[in-house]
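Note that one protein chain of the assembly has been removed; the remaining protein chains are unaltered in position.
Letters are used for the chains, namely A, B, C and D, taken in the order the chains are written, and counting of residues starts over at 1 for each.
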Amino acid sequence: MNLGKVTGTLVASRKEPLMEGLALLVVRQLDEHGSEAGGYVVAADSVGAGVGEVVLYASGSSARQTLSTKDKPCDAVIMAIVDQWDVDGETVYVK
Amino acid sequence: MNLGKVTGTLVASRKEPLMEGLALLVVRQLDEHGSEAGGYVVAADSVGAGVGEVVLYASGSSARQTLSTKDKPCDAVIMAIVDQWDVDGETVYVK
Amino acid sequence: MNLGKVTGTLVASRKEPLMEGLALLVVRQLDEHGSEAGGYVVAADSVGAGVGEVVLYASGSSARQTLSTKDKPCDAVIMAIVDQWDVDGETVYVK
Amino acid sequence: MNLGKVTGTLVASRKEPLMEGLALLVVRQLDEHGSEAGGYVVAADSVGAGVGEVVLYASGSSARQTLSTKDKPCDAVIMAIVDQWDVDGETVYVK
Partner (left out) sequence: MNLGKVTGTLVASRKEPLMEGLALLVVRQLDEHGSEAGGYVVAADSVGAGVGEVVLYASGSSARQTLSTKDKPCDAVIMAIVDQWDVDGETVYVK
């Protein structure tokens, strides 16, 4: 799983029927120290995350293990909003 | 999931029988800001995308979760045509 | 899925019994414009590809979706021989 | 599977119900020689690993093959604490 910051939203009206109802968010990847890691992913949201929030997301087939993404052509899902993380004995981020 | 722009088409007459009927498109990867990210993928099309369109595609086993790709040796599928996306409060792309 | 050129063959007599009968080919990865992309993969061949041919291959669990690779410890399969592909309105490759 | 060092912990109270009860650890990736490889992953812990320990973790669908991660939206799991590893005839690490 990886850390990211929700930076935006995506709208797509013409899509696979199975994608209906999925909220799609743009997630900028963060490194272990909370800096931007240089990549992004578009992820389905299963926890009601909003722009600006720091989240944890899962990729691949694991992204289909939530109620909202089950059996859908979706390869990334936000499944937690991060409250805090610590690295090397220091708090990197606190909500 | 990742953003891409459909840049071309691919024809293959000699193929695994399961690949029959799949439309194969060349998709150039875009970054979060709509710039070319330097990579590409060949994806099956499940939504009738055309050359020049900005699309969302899924990879891995998730690419087999559409009606057209189910149980096929296909690891990337276009499952949405993007209408608009916003990042950092600004509209990056609108169709 | 990605484009590649078959550059060689691989022989392995001591192997997992499930690998028996699979033809293993070395595939050099090509970019969208047909140039060598700097990587390679060893793929099982499901279409009778030969050295020098330009092919399409699938990776991951999708590589097990052909008759010859089903349930085998194989993570890449050649499932099409490319006749032609076009990018940005120009023909990149024709067989 | 890859080697890593547990460097931190992560707390997330708002999450997919399936994530309840999973201990989430920050794992800094190590290369073959025990040096930091420049990446990290957030992994579920199935063996009671603590900060500072050198561990082995699995990614992708394989991360869901432990009792604690089964059917969960989790794509990385720590499934072993490393006692020792040797490379090129020399001991790289011993606990």
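To be clear about the criterion, a residue touches a chain if its C-beta (ideal position, glycine included) is under 8 Å from a C-beta of that chain, and two chains touch if they have at least 3 such contacts.
As the structure is a computational prediction, the values presented were derived from the model and not from experiment.
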### Task
Please pick, from C:M1, C:A76 or C:V92, the residue that touches the omitted chain in the full complex.
C:A76
### Task
Determine and list the subunit D residues touching the chain excluded from the picture.
1-3, 31-32, 46-48, 56, 58-63, 65-67, 69, 77, 79-89, 92
### Summary
Note that subunit C touches the chain not displayed via residues 7-16, 18-19, 24, 26, 28, 40-44, 51, 60-61, 63-64, 71-76
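FYI, only the chains that are shown with their structure count from here on.
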### Query
Out of subunit A, which residues touch more than one other chain, so two or more?
60-61, 63
